[in-house]
Every structure is written in structure tokens, then in C-alpha cells.
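Please see the structure below; I have some questions.
Left out: one protein chain. Kept in place: all the others.
Now for subunit A:
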Amino acid sequence: MKNTIKFMIGLAAVGLVSCEPEFDTPVDEGFYDNGDADFSTYVAVGNSLTAGYADSALYISGQENSYPNIMATQFTFVGGGEFTQPLMSDNLGGLFLNGTEVAGNRLVLSNDENGNPFPTTLEGVGTTEITTSATGPFNNMGVPGAKSFHLVAPGYGDAGGVLSGTANPYYARFATSSSATVISDAVSLNPTFFSLWIGNNDILSYATSGGSGVDQTGNLDPSTYGSNDITDPNVFAAAYSAQVDALTSGGAKGALVNIPNITSIPYFTTVPARSIPLDAATAGALNAQFGQYNTQVLPGLVQFGVITAEEAASRTINFVEGVNFPIIVDTDLTDVSGVLQGPPLNLPPATAMLLGQLRQANSSDLVVLPASSVLGSTPDPSNPQGVVGVSIPLANQFVLTSVEQERVSVAAQSYNATIQALAAANDLAFVDARSALADVAAGGVAIDGGVLTSTYVTGGAFSLDGVHPTARGYAFTTNAIIEAINKKYNATVPTVAPGSFPSVTLENNVN
């Protein structure tokens, strides 16, 4: 009896092992092909997009869905090794330097008591401290906020330079030394494969600030640039070329990702240019107030040769019954505030300043997302007549005009030409993220379980900051990169199902 039981237990143990089902071709045993590439040590270099930044912050669950982390997971099927990331300390996102907050918490989609959704900053005190939270280098060398030339700038990770603006708070967390560069830290990992996606911020901050910076084309010294400036294409090319040289110095193969059209992101497409509803009486009263400006001031300025007739036409104000374009400040207009204060008009300074670079917006202007909380507001509670967009012009930072869009577009085209040329010259995979994301913006792309579009909040592709993708958007991008890699290196890295990745996070702050 005892022996029989022992026998049965033994049989059972054998059964446990022998009955494990085996596929004819198991996906985790050589099913996929690495082709001509070696994915064993993958290093990703870039900016916020590479870091997994979303919802105006860097936080753990976003980082876990960064495109490099998704790619690294798929690379494990073709010999990919460990992939480390400088994970934040929490899912709030707030970043602190010696106890002082230098970056705020993430946005979440909240709702009011009527169930109307709105994005809001998640409450709570972040726990990520720059000076203690991470020790680099990491396989994910994505640094939110980095421009092309920052990656090769010594001192960009010096915590001492964060408050003065010479260093980056995110890189300061994990730079191997205060003099290290992002690219040198990346190269120190001896990558066998890399991805490089940089350059977006070289135009993005100019665009998101409504063209508040300067187009630095022609200025070859980036140390003189302001944070919202457009980087000179030659500065970009030199920095980018140096990065490719450094990353390929050990024989690594890799993928270069180009820069998407940033003016099609929800940050620029959500708030309509025409947004001021007026009844006939109000429109008439407003037109009466601008009557003298339209019929005497503007023709006068043309007559004196201060502005062209064409500019005068663009500056003419006309409100109608219905939804109107707001009045805006356009810094590319001739500043006539001085002229207006002099003879013969002798306008009071306040009026002259108001009219100095004033025009009504038109359908080619892009109004940025943050303008939604400003348009139609009355900043001075004691003056109900002072309405932004109607009697107070929408500030320059809220509008990306067609002239400004053109500067962004010209620079982006130049950067992308450089990226594509360097990919060809170095025999690297070229990822056309621009056209992939253009498809999302132009009506959407069918994915498993629906259509991915650029519509703010509901489109699925973009997070609540209107600039950075959601995890689903990152997964879609990942597939574009993997497909380019497979094509270039004759590999068969499996793609992912974007629909299985989350979009925006719902959460009400607990008050």
C-alpha cells in the first residue's frame, strides 16, 4: 500500500513535467529572426518622447510604456537583453531639487459634478528627488526637454546648473558625472543597437510658446539661444552627426527617427481659431469702437508709408453676428505703438500700445491649447468690458501665426533632410515618424479595436498635454520603428497591438 502511494506520487511528479504542452514552433525559442542586427544591448537616445513623458510629466507607468521599453520587450524575442530605465519614484511625476519643486505633477482627466470631463493636475506631493533618485547610465537615455545640441553639451547633467537653466533636471538625476554628456553616457553602455529620436524640441518650444522665441537660423552659437528659440539647421546637423558618429563608433546598428509635423498635434488643433460668439448688437458696438481705427488710423499709416496696404487689410477689425475670430497680438506685424502716440494722431499711450501689433485672427492661425482658459475671460474682475479676444488681444504666446508656422516648417524640413541623409550615409534604419503620425492626424489610423486619431482626449493617440503621445500612441510609434528596423536589417521582430495599450487616465482629485 505504502509503495503504491509512493509509486503514484512519483508518477504524478513525472506527469507534471511530461505533460507541459510544447508548441511545434514556440515564439520564445528562436521563432523570430534578428536578421543582420544584434539587439543584445539596446540603448535609446532622445528627448521626452524617448523617456516616455506624457500628460505634462514623467511618471512610472508612462515610462513603462515608453517606446524604447516596448521595443526592448519585443527585442527579447530576438536576443535582446536587459533594458534599464531611470524610473521616477512615483506615478505623480513631480520632480524636486533639494526639496524645491522643479517639475509638476501629471495631468489626469477629471470630471465635474455634472460628469463633464476636464484635464487637471493630479494632486499630491511627488517623491522624486534629483540628487538621490537614480544612478546612471540607463539603456533609456531619453531626457525630457533636451534639444539636439544638449545631448553633446557637457554639464547638461550638472545638478548645480538646473536652477540657472544650464542643466536639465531629468538628466541631472542620472548623469554619471556633472561633466558627462547624454551621448557619452549612452556610448559607455557599449550599445550593439541604438535608436535616436532628437530634434523635436529644437522647434517645439518655439511653436508651443506661440512663436515667442527667436528663429536662430544663421546663429551658430547655441549657448546664446533662449529656450523658445528655433535651432539653426547647421547647429542641428553638427550635433546630430556627432551623435550618430558616437553611437556607431563601436559598430552598433540602429534606427534614426525623423521629426513629426508638430502643428498637427492637439495642442494646436483643439482650440478653434474662430471662438468668440457675439450677438448682432455686441458686434455692432465693437465695430463702432474700432470704426475710427479701421477707417482713419490704418489708411493713415499706409499713407505715411508705415505699413503696406496689405498689412492694413490684415489689421482691419470686423466683428459679425455669430462666432468671430479673436483679436490677437502678432509680433510679426509692424509695431506702430510709437507712431500712434506721435502727431498727428497723438493717441494716448494705453490705446497706442493696444493697437501696436493688433489684428484679428484668421483661419491660418493656430491657437494653442492653454488659450482655452484665457479666451473670453475677464482678467480684471472690476472691468467686465475687458474680455480677452474681444477688447483685450490674445497675447502672442497663445497664437502660432502662419508666418511662425512657416519658420517651424522650414527648420523641420531641414532637420529631416539631415536625419534621412545621415541614415543613408551610415547605413542605418530610417523611421519616417512624420508620415506615420501624419496618417493619425489626417483622419486616423485603424488599429485593433478602433481608430487612432489626433483628437484631443478622445482620439487615443495623444495624452492630456496635447503634445506627447499616450501609451497607445507610443505603441503605434513603436510599430513604425520596428517595421523600419525589420526592413533594414532583414529581421522579424514582432510588433505590438496598440489597442491593448491605455490612453488617458481618469482620476478625480480627492478633496
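Throughout what follows, a contact is a pair of C-beta atoms (placed from the backbone, for glycine too) under 8 Å apart; a residue touches a chain by one contact, two chains touch by 3 or more; residues count from 1.
Keep in mind that, in the parts below, contacts and distances are computed from a predicted model.
Asks: The complex lacks one chain in this depiction; which UniProt name from "Na+/H+ antiporter subunit G", "FAD-dependent pyridine nucleotide-disulfide oxidoreductase", "Fatty acid transporter" or "Phosphonate C-P lyase system protein PhnL" does that chain carry?
Replies: The missing chain's protein name, per its UniProt entry, is "Fatty acid transporter".
Asks: For the chain that's not shown, point to the residue among A:Ser61, A:Thr282 or A:Ser372 touching it.
Replies: A:Ser61
Asks: For the chain left out of this view, which of A:Ala72, A:Leu109 or A:Ala246 touches it?
Replies: Looking across A:Ala72, A:Leu109 or A:Ala246, the contact with the absent chain belongs to A:Leu109.
Asks: Determine and list the subunit A residues touching the chain excluded from the picture.
Replies: On the side of subunit A, residues 1, 4-5, 8, 11-12, 15-16, 18-24, 26-28, 31-32, 60-61, 64, 74, 77, 91, 108-111, 115, 117, 122, 448-450, 472, 494-497, 499-503, 505-508, 510 touch the unshown chain.
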